[in-house]
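For this depiction, one protein chain was excluded, whereas all remaining protein chains were kept in their positions.
As written, the chains take the letters A and B, and residue 1 is the first residue of each chain.
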Amino acid sequence: MKHPCETIQKQLADYLEQNLEPTAAQAVEAHLEACEACRAECHRLARVPELLQHWAPPVPTEAIWQGVQVRLHQKRLFMPRKVYALIGSAAAVLALVAFWQWWSRPTPPPALTQMDMEPFYRAHLDWAPHTEAVNLHLSLSSGGEVNDGAR
Amino acid sequence: MMAHGRWWLMAFWLSVGLWGCQPAPQQAGAPARSPQEQRWIQAILDDARRPCTMQILLSTGGDEMPKVIEYERPHPDFVRMTERSATGCMIGGKAFYPTTFLTPEKVIHWYPSQSRCRIVPRAPDKAGRERIAQLFAQQARLRVVGREQSQGQDWVIVEASVPGGFTTRRYWIRAQGEPQIGRIMVRDMWGRVMGDETRTQIQPVAPTAQPFALPEPPRDWQIERVVNAPLTKEDKARLKAFKPPQGYQLISATRRTCPCDSKQLSLVALYSNGMDEFSVFFAAPGCGLLPASGNSPIAGSDKRGVVVAARRADGWGIVIVGEVQPELAREAVSRWTGKP
Partner (left out) sequence: MFVYGLTDSELIARACEGEERAFEVLFQRYHAAVYRLLLGITNNHDDAQELTQEVFLRAYQELPRLQNRENLGAWLRRTATNLAIDKLRRNKRVRFDSLDAPLTTETGEEVEWQIEDPAGDVLAAVQSSELSEAVQRALGQLSEIHRSVVVLHYMEGLPVEEVAQMLGIPVGTVKSRLARARLALRILLKDFVEVEGENE
């Protein structure tokens, strides 16, 4: 004799794929409303597609790209480029510019004295989506909860 | 002899210049990401979503004592952070600590010793957060700045920054096995430490569908709610007229409770370059926090970033706050107000 749960659980995967006749689907739904165990099993099955999203196999990027490059060059698909001559002089200019930027880098503006901008900082940290503790903590403590209890 | 000495001096300065612009070839967009760089990018992005538990020692610079934080992410969209080093508070025979909860819809800050909790709609949404991750993958420049041995592991220290951005972040990435982040140090553009979190006892966990139940605040608690409302046509026009600094993109915009007064709603938009985030508040004439229209824009900075504020002749005000270079913020404000 088959337990009703066994019959239902056989159909759950098809039910989730919408692969059951309407009457069979209704029977499954009616059973799920009443039976906690089958409902739990249905939840487990329903989680499967979501779990698959966590698959992150290592990708042999370099090997693939080298293969693509070799095959493209064999077919002479890449055009020759004429920019190499410029690179040397550009690097020297960049070096000077970078040095100048480093030399004349700005200093921080003073802390606000004109007006208390605290509510804006707080409102910004309320929703800036960094999940690092650094940012969450800043929003936590700027909300007023610091160790000594003072704001 | 003198001429000889000058050549040496020039050679010295040139080599200093070249050393100083090590990341420059990358900034010019020259090399593509090496597989190693890609792995680091991936590790940094995964760090924000991999289900795990860990303990964080957090220092925010200055004289403040480091905090101990218990961090749990049972699901990519859910986080619970409890500040264990803070003063606890007994409620119904159980100790409670300041805690922040993140759910897909809400951010809840729980301040038990003040009998207060603050509930904020979680924005930007998942798509917005993914957009930020995408910008990071596209715009962040990485370079190795050191190696270290600690917690019985080898770490490679990778520094990330976005050209024209505000912060530089150093990530301690585990050298062996699956890349994992053991420490994050954030500095602002002047090199000041904004935050330094060291993680210990990192435990990956299998994601769960119902990560945690939110605690009910006791009845006598003060509950602050931030309200969100859809944008009006005028909001959209105002937003369109605002041009962010180069590299930053609009991630999310909403009308929400104005920081000055809970009765007024103001338009707020979040911009990101993948690493740095700033908000722009467009405050209606009723907002009392902004400078009078005749005054010049005000600017300041602290360890949470920069703030620049100004008011237009028509009474509307603008505040830029967060991780953005003050000069760029000032320019963006000037462009919007039409005042130099």
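Throughout what follows, contacts are C-beta pairs under 8 Å (C-beta built on N, C-alpha and C of every residue); 3 or more make two chains touch, one makes a residue touch a chain.
All values derive from a computational prediction rather than experimental measurement.
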- Item | Displayed partners of the chain not shown (whole complex) | A, B
- Message: For a quick check of understanding: of B:Pro207, B:Pro245, B:Pro259 or B:Gly317, which residue touches the chain that isn't displayed?
- Response: B:Pro207
- Query: From the list A:Ala34, A:Leu52 or A:Val93, which touches the chain that is not on show?
  - Reply: A:Leu52
- For chain A, the residues touching the chain missing from this view: 6, 9-10, 13-14, 16-19, 40-41, 43-45, 47-49, 51-57, 59-61, 63-65, 67-68, 71-72, 75, 77-81
- Query: Going by the touch rule given at the top, which residues of chain B touch the chain that is not shown?
  - Reply: 27-30, 32-33, 38, 74, 138-139, 178, 204, 206-211, 247
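As a working rule, only the chains that are shown with their structure count from here on.
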- Item | Distance between the centres, which are taken as Cα means, of chain B and chain A, whole angstrom | 15
- Could you please specify the touching residues of chain B with respect to chain A in the complex? 13-14, 16-18, 20-21, 24-25, 28, 34-35, 38, 42, 46, 48-49, 56, 58, 60, 65, 67, 69, 71, 73, 79, 81, 83, 85-87, 98, 100, 102, 107, 109, 111, 113-114, 116, 118, 120-124, 128-129, 132, 184, 186, 188-190, 192, 194-197, 207, 209, 226, 251-252, 256, 259-260, 268, 270, 277-279, 281, 289-291, 298-307, 309, 319, 321-322, 326-327
- Task: Would you tell me which residues of chain A are touching chain B in their complex?
- Result: 43, 47, 51, 54, 56, 59-62, 90-92, 94-99, 102, 106-117, 119-147, 149
